[in-house]
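Just one protein chain is left out here, and the rest sit where they should.
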Amino acid sequence: MGVVVQNIDRADPSVIEGLGRAGVATVHEAQGRKGCLASHMRPIYTGARIAGSAVTISAPPGDNWMLHVAIEQLREGDILVLAPTSPCDAGYFGDLLATSARARGALGLVIEAGVRDIRELTEMGFPVWSRAISAQGTVKETLGSVNVPVVCGGQAIAPGDVIVADDDGVCVVSRAEASEVLARAEAREAAEEEKRRRLAAGELGLDIYDMRGRLAEKGLRYV
Amino acid sequence: MGVVVQNIDRADPSVIEGLGRAGVATVHEAQGRKGCLASHMRPIYTGARIAGSAVTISAPPGDNWMLHVAIEQLREGDILVLAPTSPCDAGYFGDLLATSARARGALGLVIEAGVRDIRELTEMGFPVWSRAISAQGTVKETLGSVNVPVVCGGQAIAPGDVIVADDDGVCVVSRAEASEVLARAEAREAAEEEKRRRLAAGELGLDIYDMRGRLAEKGLRYV
Amino acid sequence: MGVVVQNIDRADPSVIEGLGRAGVATVHEAQGRKGCLASHMRPIYTGARIAGSAVTISAPPGDNWMLHVAIEQLREGDILVLAPTSPCDAGYFGDLLATSARARGALGLVIEAGVRDIRELTEMGFPVWSRAISAQGTVKETLGSVNVPVVCGGQAIAPGDVIVADDDGVCVVSRAEASEVLARAEAREAAEEEKRRRLAAGELGLDIYDMRGRLAEKGLRYV
Amino acid sequence: MGVVVQNIDRADPSVIEGLGRAGVATVHEAQGRKGCLASHMRPIYTGARIAGSAVTISAPPGDNWMLHVAIEQLREGDILVLAPTSPCDAGYFGDLLATSARARGALGLVIEAGVRDIRELTEMGFPVWSRAISAQGTVKETLGSVNVPVVCGGQAIAPGDVIVADDDGVCVVSRAEASEVLARAEAREAAEEEKRRRLAAGELGLDIYDMRGRLAEKGLRYV
Amino acid sequence: MGVVVQNIDRADPSVIEGLGRAGVATVHEAQGRKGCLASHMRPIYTGARIAGSAVTISAPPGDNWMLHVAIEQLREGDILVLAPTSPCDAGYFGDLLATSARARGALGLVIEAGVRDIRELTEMGFPVWSRAISAQGTVKETLGSVNVPVVCGGQAIAPGDVIVADDDGVCVVSRAEASEVLARAEAREAAEEEKRRRLAAGELGLDIYDMRGRLAEKGLRYV
Partner (left out) sequence: MGVVVQNIDRADPSVIEGLGRAGVATVHEAQGRKGCLASHMRPIYTGARIAGSAVTISAPPGDNWMLHVAIEQLREGDILVLAPTSPCDAGYFGDLLATSARARGALGLVIEAGVRDIRELTEMGFPVWSRAISAQGTVKETLGSVNVPVVCGGQAIAPGDVIVADDDGVCVVSRAEASEVLARAEAREAAEEEKRRRLAAGELGLDIYDMRGRLAEKGLRYV
């Protein structure tokens, strides 16, 4: 505890942008169905879709001091990721911190705790994915760390990993795999377009994906 | 496991339509305060109100294979109802399956698990009531069954039962009772109109429903 | 059980109005980070912000009889606060009761249970903060009490306390402290304006709040 | 609501006894991995293992009146199964009711709600599987029904179905399938004995169940 | 925050002792079915039954400093009651604090948070009712208060209130009502003895409590 890692590596901006375009569901499939944060991590308003580099924060329960420390470490296009050291729903973050984080380049926040000033954050268009909405205030007494590995929403997140977040939730892509995942995501999207067209026309997935034989082999009975 | 029942009976379309107009709260009262699915079954967007015949799916945790099988069994006006065989939040359903289900007649989905592609489903106007929103993908390895009785949201649902769903949640009406429930729901609505007018004018429920005597008899004290 | 306290003291209307303008997060900080109801108490729609005097209801699980009794006790600007005597998600309140409560002066409802007729309540603009949305109906068989102290959302609430509620949740201010809390809330808001401007310009909280020395003293290391 | 079905069919006592000997895990597997109640249904003390015929109760939240009605319907070897009509943790059942239920033949209780007098029930050796332990009392004001189909712990249970309960939780076997399930359970147990011996000797499941080929075929890589 | 009330009134020791003998379920009924803490407040081991005067602690999340302050305020026969200012599961209390608390007169702890050193506490026979068992440590940085009113397990508890705790959970009795509640509890126990004897002999509650007429009047049908 009490460490700030100042220079972290980030993925290529064009790769990050591409992952954001693909969105959480596609990216998560493209990397082998891994990386989704737990389903209790919900957006405070619908319609946002962002991707950026994780600036991570490990913070004590009910203590948001490290957010101020982390904001200094932000670069354009980063996403703050905060995990408390024990479960906590308090409101670590509101419109003042959002104003500051945005001024320093942040695109949004992913937090395994609470957030407040929902009306103002919505008006600002500063998106947050959180476990709770809570006005409960915090203190500034105990150190945590910035840009260390954390577990947030049940996923291990390293500083500089790519965070993709939209109405489906949040997905993390390791920095090292980001460009490979993007390539697979784009291939997946291309393939889906054709399938969507055929399904819309009334063709069945049973036929398009050629499932009938395997279903029969497993013993599916029609009665 | 591994059974698909192909021909199920459905309620009369005009009865189904009437139940949909009445809505979940009225229908549930009209059948004796029963049939409401648990309150964790929430719509992915507000404003939808549908009613249709249940095409039921019993699926293994994390395996959405049977959705493809079920879609073939749909008729115009049906609603898919999926219950996993053990608790699971994974995202069984997204915009491709919705495209296919709609093409085959489905009005929506009720699922005791997760759903994804929320933005696309909202744009399509394909409503879903689910326990979770999750991009977590599923596999296609293990058989389940289609059009067998299931328990979803704490309610027993038989194939062909009428599902009513709106912003209040989801209610099931057994096929056999549907027309009788509709009659009571319509009577209830007519009665409510007059009460609403009197309450809006400032009259008290204590007087309209003549409660004062019974309250006094039970011992209510005003101090 | 079975008591209705008819004449309760309320805070000064201008104080209540001021607290409503300040909002939940500011009010809660202004009274020393206390009074927030638990984060599961969520608004049924976003955008409402109200403040009023608590008319409290202690009700049995699944029994909404006392709501009718409480509505008679309302005055203009009150907020109904209902806590069940054991945990219950049933839908105690819907559009008929809202019509009646509004006609008698209520601004909204805070309920540690369920609420229904969400579409109608939203159209009416009658805000509710609740633990659940549920169409499950209730009975009228057992007495509770009105205008007695209750615990709702983990906070002790006395009749006549000021309730502030917005998108961040709900906060209670004791009647005796209301004007003092308002004074502190207004001072706080004035101070925030200047900070927001500086943060928006890119200054850091680390500098504005002069945190660097204390962080170093606690042992924060930059690597 | 408000119906008591007085004469229900029960399974053969020797079949019930056999299912009890096999236990929850074996019985559940023997009927195709179905019938387990949700994992929040826990025994109030460890070590009990019972099987019996379900006498079912559908009760309002916080109202235990129907337990008295149900006790009259008990026969030797029955198990009470109570499901509230909306979620409730109140303590419906304690040592007086247990004394009465036992005197009329009950072996235990399965309840999707709370239970109290844990010390006395443990001393009596009257086992209960419940969702909660709670001293919160209930009223006797509203009718429910006895020996109607209920959903308890996420499973549909009909009166006369066989309930098996032990430290692993609770499983329901439909009356019609009970003897067939017993046959499969006994076959399963015989097969397990040999496997247990081989596994204890250090042989691997990979070899005993001949899994290596299929794992390789699916693409498992050893590195 | 930051206040220690040093001299609190306590109930009469013989009354406290009597309430402890009666136990949680009886005491809670005797005071009108109120005062039970939420069912998630569970004992760390079974078999303890205590009653004592509440020495209350309001503590920040993850900060157990005030426990040391509170221990100085203990008198023989007291029970520590800790509520965090926002939800927290961290382990505030272990065997060292228990050793200290016992040396100063404490009979046990009721805590809406976590506790650790379960093995040692069990060996010492120092009972705890808590929301969680967790080894997660806490800090000593932020003030809370001692002997102020708190909400714990959903119940308002004032310093000096009587706490009764056993295998059924925890109940609070206000100091002012303690002797009256004891009188009713003892009357209740006397009445139960006779009922238990009759129920054990096979008489039905339906007859002992003369329920048949009222059930028929409400419309209960036997089929």
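A, B, C, D and E label the chains in the order they appear, each numbered from 1.
Following the convention adopted for this analysis, a contact is a pair of C-beta atoms (placed from the backbone, for glycine too) under 8 Å apart; a residue touches a chain by one contact, two chains touch by 3 or more.
Quantities reported herein were computed from a predicted structural model and do not represent experimental measurements.
Although it is not drawn here, the omitted chain touches the following shown chains in the complete assembly: A, B, D, E. Interface note for the absent chain: among D:D12, D:E76, D:E123 or D:E192, the touching residue is D:E192. Of D:R21, D:R42, D:K140 or D:R184, it is D:R42 that touches the chain left out of the display.
Which of A:M124, A:A156, A:A176 or A:A200 touches the hidden chain is settled by the complete complex: it is A:A156.
Remark: the residues of chain B touching the chain excluded from display are 60-63, 85-90, 134, 136, 139, 141-142.
Take chain E: the residues that touch the chain left off the picture are 2-6, 45, 65, 68-69, 71-72, 89, 91, 94-97, 99-100, 102-104, 114, 116-119, 122, 132-137, 140, 142-143.
Residue-level contact of chain A with the missing chain is found at 1, 32-34, 36, 38, 85-87, 149, 151, 154-156.
Operating definition for what follows: only the chains that are shown with their structure count from here on.
Copies chain A and chain C of the same chain sequence form an interface built mainly from non-equivalent positions, shared numbers / all numbers used being under half.
Rounded to whole angstrom units, the spacing between the C-alpha centres of chain B and chain D is 28. Chain A and chain B have centres, each the mean of its CA atoms, that are 31 Å apart.
Shared interface positions of chain A, i.e. residues touching 2 or more other chains, are given as 89, 134, 136, 142. Taken as a contact graph, with one node per protein chain and an edge wherever two chains touch, the assembly fits none of the named shapes, being neither a line, a ring, a star nor a complete graph.
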